[in-house]
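For this depiction, one protein chain was excluded, whereas all remaining protein chains were kept in their positions.
The chains carry the letters A, B and C, assigned in the order they are written, with residues numbered from 1 in each.
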Amino acid sequence: MSDPVAELKRDVAIANRILASHGVLDALGHVSARSPLDPSHFFISRSLGPEPVAPADLQEFTFDGTEVHGDPRPPYAERAIHAGIYAARPDVLAVCHNHAPSVIPFGITDLQLRPVFHMAATVGEKIPVWDIAAEFGDTDLLVRSRDQADSLAMTLDSGRVVLMRGHGCAVAGATVREVVFTCVYLQLNAHLQLQTLSVGREPRYLSSGEIERATTTLLQPLTQERTWTTWSQRITLPDE
Amino acid sequence: MSDPVAELKRDVAIANRILASHGVLDALGHVSARSPLDPSHFFISRSLGPEPVAPADLQEFTFDGTEVHGDPRPPYAERAIHAGIYAARPDVLAVCHNHAPSVIPFGITDLQLRPVFHMAATVGEKIPVWDIAAEFGDTDLLVRSRDQADSLAMTLDSGRVVLMRGHGCAVAGATVREVVFTCVYLQLNAHLQLQTLSVGREPRYLSSGEIERATTTLLQPLTQERTWTTWSQRITLPDE
Amino acid sequence: MSDPVAELKRDVAIANRILASHGVLDALGHVSARSPLDPSHFFISRSLGPEPVAPADLQEFTFDGTEVHGDPRPPYAERAIHAGIYAARPDVLAVCHNHAPSVIPFGITDLQLRPVFHMAATVGEKIPVWDIAAEFGDTDLLVRSRDQADSLAMTLDSGRVVLMRGHGCAVAGATVREVVFTCVYLQLNAHLQLQTLSVGREPRYLSSGEIERATTTLLQPLTQERTWTTWSQRITLPDE
Partner (left out) sequence: MSDPVAELKRDVAIANRILASHGVLDALGHVSARSPLDPSHFFISRSLGPEPVAPADLQEFTFDGTEVHGDPRPPYAERAIHAGIYAARPDVLAVCHNHAPSVIPFGITDLQLRPVFHMAATVGEKIPVWDIAAEFGDTDLLVRSRDQADSLAMTLDSGRVVLMRGHGCAVAGATVREVVFTCVYLQLNAHLQLQTLSVGREPRYLSSGEIERATTTLLQPLTQERTWTTWSQRITLPDE
């Protein structure tokens, strides 16, 4: 495939399905990618559970949440999360918002989610927690406006992961595959950290130097290709 | 389908299968719906595990537990739970009784099950626990009589969820889909609350205002349609 | 089927498969049934993992472990467990030996496994733990001789369940279906009890009266038929 938009849409569809099969996405999360043709646009599925998402379900949005082709199908209310992060972070080309269960406890306590094993190094050393109530008071916890999304993006700062109190998290990266990779091991790391803490032990975390070096290794094409190929091997998109 | 009874029976059958696939229903729970033609009747499967339930398995009962069409197939002993809740709550049009594992610990301790993330807002702020022994002494814990069911419904009060000590819970709602939605996230919320407590932390719960606002959002057609469609997409009823 | 032996062998084969699908049996446990023709004989599979067991794999043994038809296929080393229990308990017509993971912690600590919800009432009020080392010193922990099995059966006493320290458990009952039922809910109850204890709470256990009444209910044909039918619906034996 030499059409970069078609290839990207295919990756976004597969990403939704991989993350659903790993239990990272339930019926209500989503993955997006910045347009390779116009960096002020991004692609994301119409309002749909993640498992059936196909390239034809993707819509194209500006950062104010407007669909640019007049697609009448209802969009996700929380596409603002993606818009806010793309607007604040030119280096980010893909985003996932999810409610991965093992991540939730770190958003509702003072426990800090930190990498305990090398595969999770890309989550970064200090994962911030954004509490929508701090700035916006009582809400339904959904991030619906650019104001809210900009606040979230400010807490994300220059990292890959930001937790959302009582809600889930947002994960940003330079490629769809990097975002999927980080989501999978973020969830597993959270599980391992909880398991260790549940037996009354404080884990030894990776050092800053280890996080930096392991991140470099994990983002190399060979690793990224191996995990993506392994996770996508049982996925068949319609019309393929 | 323009036949409201046929459509409702189909939803009840699918609800049984969705909740079985989520581990909410084991071999012994059930879902019912109030008749749209006669509000003093409700539909529920004959005695059957939840996975194979099809529309043709549904029977129609009065609130004293009598099958109205003379269907000779054995009914559930605990249809009284449904009768008692429908009798006490005209606003309730669907009910589920289940033994979802992660909910059980909250019925046998002083831990109060409360929403820790937005998807679980519909479970309500304070989930009561009904102990059959308080009024009826040593029993087999099944709710077999209207007396017992009326007592359970009184503890349910105006909420959507009531826990049953050493047994499970009952979940009530305005639609079959709302009940399925609440059951799925009740179970997940219980899991997350236990996980957080197991590392010695008290979770920050949703505020009253957040619960109210999130509930409104979650019960909107778009959310309800998305979850139902996602969860039912792999389910095929016989003769469809 | 009017042949009681054929019907029983079919039930034993299905029981192995149900318990494998529930994670109660791993590659190394087994189910047996006393012969309806000769109460001093029992049927159990030849040495085989539980998932592929078919009626043709069953062998017939005396209580000293001799195969009565000269079947040359290797038997289970631990068939002695079954022999010892049948010899000591004329009321027992079916036995399962398994290593269900959630049961193990109760055999290696002073925690007492007790029913916390009604579905587990058949496990009984006080589940004893048998430690092979107490009488036989350092062994490979397998129960290979009638001496060892008789000691285990003495600890089982008149109950349905006995835990084996550092090994697993044995479950006895009046029918294959009752044994399968007790195994499934024994495992789930152990999980729920551990989960409750892990958040620092002592569960409220069922009372003696509740255990007695719930056991009577659970062993009624309607309940037994419903669980068995639900759990076996996706199982197809060869040549059926």
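As a convention for this text, a contact is a pair of C-beta atoms (placed from the backbone, for glycine too) under 8 Å apart; a residue touches a chain by one contact, two chains touch by 3 or more.
This structure is a prediction, so every number in the text was calculated from the model and none was measured.
For the chain that does not appear, the touching partners among the shown chains are A, C. Summary of contacts with the chain left out: across A:66, A:158 or A:207, the touching residue is A:207. In the complete assembly, the contact with the undisplayed chain comes from C:109, out of C:40, C:66 or C:109. Residues of subunit C in touch with the missing chain: 26-28, 47-52, 74, 77, 99, 101-102, 104-105, 108-111, 133, 137-142, 165-168, 194, 197-198. For subunit A, the residues in touch with the chain missing from this view are 116-119, 121, 188, 191-192, 195-196, 198-207, 209-210, 212-214, 216-218, 222-223, 226-227, 229-231, 233.
In this section, only the chains that are shown with their structure count from here on.
Taking the mean of each chain's C-alpha atoms, the chain whose centre lies closest to the overall C-alpha mean is B.
Averaged Cα coordinates give subunit A a centre that lies 32 Å from the centre of subunit B. Distance between chain centres (mean CA atoms), subunit A to subunit C: 46 Å. Multi-chain contact residues of subunit C (touching two or more other chains) are listed as 198.
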